[in-house]
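One protein chain is absent from this view; the other protein chains keep their places.
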Amino acid sequence: MIGFILRRFLIIIPMALLVVSVTWGLIRVAPGNFYSDERNLPPEVEANIRQKYGLDLPWYQQYLMMLGNITCRTAPAGDTSTSGLRFNVFSTTIKCFDFGDSVKYVGQSVNEIIIRHLPYSATIGFLAYILALAIGLFAGNIAALKQNSAWDYSSMTAAMLGLSVPNFVLGPILVIVFSLWLFWLPPARWGGISNLVLPVITLSAIYMAYIARLTRAGMLEVMRSDYIRTARAKGLDEKNVLLKHGLRGGIVPVVSYTGPALAGLLAGTVVVEKVFAIPGLGNIFIQSVLNRDEPLTLGIVAFLSILIMVFNLIVDISYGFLDPRIRYD
Amino acid sequence: MQIGEIADLSEIEHDDRKRLVGLGLLMLVGLSLIALHFSSYTEYFSGFGLIVFLVVFLSLTAYAVWSVRTSRGNSLWADAWKRLLKNKLAVFGLIVVWSMVLLVAVGPTLVYLLNGFTPDYIPTGVEGGDRVRSFAPSLMHPMGTDDQGRDLLARVLQGGRISLMVGIISTVVSLIVGVSWGAVAGFVGGRIDNIMMRIVDIIYSVPYILVVIVLLNVFGGPNLAFLISALPAIILAIAILALLVWFFGRVYRLLKEHFAPRVNPLLLKVFMVLFALLCVGLAVEAMLINAWMHTAFLGQFGGWIADKFLATAGQGLSQIFLLFFALGLVSWLTMARVVRGQILSLKNQEFVLAARATGVSTFGIIFRHLVPNALGPVIVYATLTVPSVMLAEAFLSFLGLGVQAPYASWGSLASDGIKNIQIFPWQMLFPGVTMALTLFSLNFLGDGLRDALDPQTRKF
Partner (left out) sequence: MENNGTILSVKDLKTYFQTEDGIVKAVDGISFELEKGETLGIVGESGSGKSVTNLSVMRLIPEPPGKIVGGDIVFDGIDVRALPIEDVRKIRGKRIAMIFQDPMTSLNPFLKISTQLMEVTRLHLGHTKKEAYEHGVKMLETVGIPDPRSRMDGYPHELSGGMRQRVMIAMALSCDPELLIADEPTTALDVTIQAQILELIKDLKARMGTSVILITHDLGVVAGMTDKIIVMYAGKVFEQAPTKELFATPANPYTKGLLKSVPDPAHEQGEPLYQIPGLPPDVAHLPPGCPFAERCDRAEEMCRTEYPPFVQISEGHHSLCHFAKEVYEESKIERSTSSARMNK
């Protein structure tokens, strides 16, 4: 088990580097540059910029430099930048995870920007996921338990609606109803708990719907299985049959959906941040791509892909707790 | 119930012919929709395109009804179809999707004939001369107008074409890539399967929207010409690599079979390492030659294509084409997994052994025997891919990366409407609701198809 986790953990590093490399390649292959929209740049200035960012070097040197910076390398003498982790080994200083400075937000390091904006996105994303899990599991179980009842139909229709209404439509509608008509909740911006309600609901809607549908399908499948019949033949009541015998098998699909859901949540926050004017990481990322702010894009890509891979690992580990038949070796 | 119990051989041929005719008609519908769309951007009253479309579309419908009516016996498909028709929600979805395709195809022309509005007609000299030009829904403008005064109904109908086309074409792209990838991985198996699936895993762990954004932003706009000019070299590179992999695989197997029994295993290992190095070297060499060819003449050829393309299609349209491919290229992953799973469970069955024994080639086995048999889940998954791709397009349009003016899609219309949602709620409501209704129906249709095609649900 520990060996498995360790191996999977180690594999994340090359995988993340691969993702970063592909992204770097994509950005570099395209013509244009971050300074190219500043018109009529005198050649000397351009040469200066190119030299400053190392763009005058051959591409493989630039690539290796980029890789070295974001993994580990010895810090050059006189380097005072605070970004990245620093270790002192004997007399040399080793720097790790240094994504450099943003080329658009001059003087701010990528790590700084990520750390500043992450809490907003993380709060909303986490709360939305908890909400989606709670309501999705509940609705899915009810629907499965009372299959073909009014409960089933209404919750599944609601779930289908959740899947079909884009969240940038849902968000404004919620704002109109709850902020502009009823004056219950603030329409936008970051602040107290009441500011969180609408963004979290908007973000979680689609995951709620997905989880409810997965739970229902999973539970129906499990409730048809032989061991549920055995449990009933033992004289257990329906509540016990469902909770003790059914639930564990029924939520396996939900657990495996957790990984992809996280990826989706990260993308979904972009919309929510835009609609509710929240200074989260999603918009920073979109802006960085639009600005051709390469260090920032790479930093966020690396961060997100590592996050997703760690999450997938957690999902795989939790399978082991859920299903005793799975062995890691 | 005996699946695949067919009375005589003529029936198989009969069914195959039927399917072929259906597929052909479906393709014609798509093609005529595209033709209709682009013809009506240049001239609004395009009667000829409309008539062609209507003929093809209605004959497809008639054909579908006829083939279901006449299908004999209990073939798998006829059975599934019967089950689908019993599912009220799926039938609702089918009808809505069917009428939506018809509506967006004939709609703009009808609006033009009835009210005289085209999707991008901006009225001049509006009464009062004030700057507010958005009119509430009325008889004249059933869905109101946008803030330029353009008729929203016409725009929603026109936008529906793009939204539906994004859904369909991207799904076809994802189908082509996903089915080939999954089928090859599942059939070849072993180490190649492992590598191919790890690649899928890696791409899976990148938020897909990130890839699309990078693709669209990096290659969109003026940079598209660059991408198109590189296409010949890229296609050639893929072809060369595929050929090399196939060739080395052959040689490897031959060598192994020939040498393995008589050579010292250690020696064999050394030999194999050398062989692998040779393969890699040759591949690199081939790529270098390819790069040289690109600078020498392929690039010019590609540039010529790019010029031609951009001259006819224009900026906005090429962005839409890029969108088709970008969305298709990120949604094939699950498809590949689904197909691989199906192929894995099918490939050890007897009919494959029989085909092998009679000397059918690997390619023939994969695409003639395995893929058709894995079709059920693929169809189901494709139906569910369409709405998700449409949603992704709307999301991109919302971010300003998708369809751009003067072109419109439901997503871009709805996101344009959001800005004025307090004053002119209809600007967002009508496109949003139309889109939600379509997605809703597609999802129900997909669900119904899954229930109909999945034998699991047959248990009672």
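Letters are used for the chains, namely A and B, taken in the order the chains are written, and counting of residues starts over at 1 for each.
By definition in this document, a residue touches a chain if its C-beta (ideal position, glycine included) is under 8 Å from a C-beta of that chain, and two chains touch if they have at least 3 such contacts.
Every value quoted in this text rests on a predicted model; they were computed, and no experiment measured them.
From the options A:His245, A:Lys274 or A:Arg292, the residue with contact to the unseen chain in the full assembly is A:His245. The missing chain, though absent from the display, is touched by one residue of A:Pro43, A:Pro58 or A:Pro324; that residue is A:Pro324. Set against the missing chain, the residues A:Gln61, A:Thr74 or A:Thr230 yield one that touches it, A:Thr230. Considering the complete assembly, chain A touches the hidden chain via residues 148, 224-227, 229-237, 244-245, 248-249, 322-325.
Simple rule for what comes next: only the chains that are shown with their structure count from here on.
A separation of 26 Å divides the Cα centre of chain A from that of chain B. Taken together, the chain A residues at the contact with chain B in this complex read 15, 18-19, 22-23, 26-27, 29-32, 160-161, 163-166, 168-169, 172, 176, 180, 221, 224, 260, 263-264, 266-267, 270-271, 274-275, 285-286, 289-290, 297, 301, 304-305, 308-309, 312. Contact residues of chain B toward chain A in the complex are 202, 204-210, 213-215, 217-219, 223, 226, 387, 391, 394-395, 398-399, 411, 414-415, 418, 421-422, 425, 428, 432, 435-437, 439-440, 443-444, 456, 459.
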